[in-house]
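Here it is, the structure, as structure tokens.
One chain of protein is taken out of this complex; the other chains stay put.
Here is chain A:
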Amino acid sequence: MPTETFTNEVIDISSLPKYEEIALQHPHSDYWKIICINLSVFLGFIGIGAVILLFFINEIRTHAFLITTIYVTLAVILFLLFRASFKKRGYAIRTHDVIYKSGIIAESTTIVPLNRIQHIELNEGILSRVFHLGSLQIFTAGGQTGHIHISGIPIETAKNIRDLLLKKLDLTENQTTDPTAS
């Protein structure tokens, strides 16, 4: 960095851009369908297992009503929890960072500055492909906890985001290596 253009002014912290006031993008509504299908498959397997048990073991049959109630409440709770979590999720890409908000009870927001991204992954599952959705994973050197996983982005948008982030990655990498080279 040339010294003559270098200035060091006092920063007014309150005038900095506020991450908490960014309007967040929500996962595509089709993603809720994927969640529902996944949940139904999961519950279906458990249900089939329970029915088989009920059918073959006589001792359990007397508790059939109890088991059904537990099963139904479990299903309802799971659907409600996933619905709540689906509603809470949101993401935003700013010029210098990626923001992801999630959480069922506690609302947590993770922010990854673009110049700290190590690599990016774009995943498409079978179901996601049917609905033209994809999920983006953004990794940092901060290990497991410092990484962002955004699911349910329309595939075109996801690809655009990925390309955008990769372009920025190259850019920042060049910037950081330039001063050492000169």
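Assume a contact is a pair of C-beta atoms (placed from the backbone, for glycine too) under 8 Å apart; a residue touches a chain by one contact, two chains touch by 3 or more; residues count from 1.
Here is the rule we use: contacts and distances are computed from a predicted model.
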Not-shown chain resolves in UniProt (candidates "YdbS-like PH domain-containing protein", "Iron complex transport system permease protein", "Acetoin dehydrogenase" or "Rhamnose ABC transporter substrate-binding protein") to "YdbS-like PH domain-containing protein"
Where A:25, A:85 or A:109 are the choices, the one touching the absent chain is A:109
For chain A, residues touching the missing partner are 11, 13-14, 16-20, 96-97, 103, 105-116, 139-148, 172, 175-176
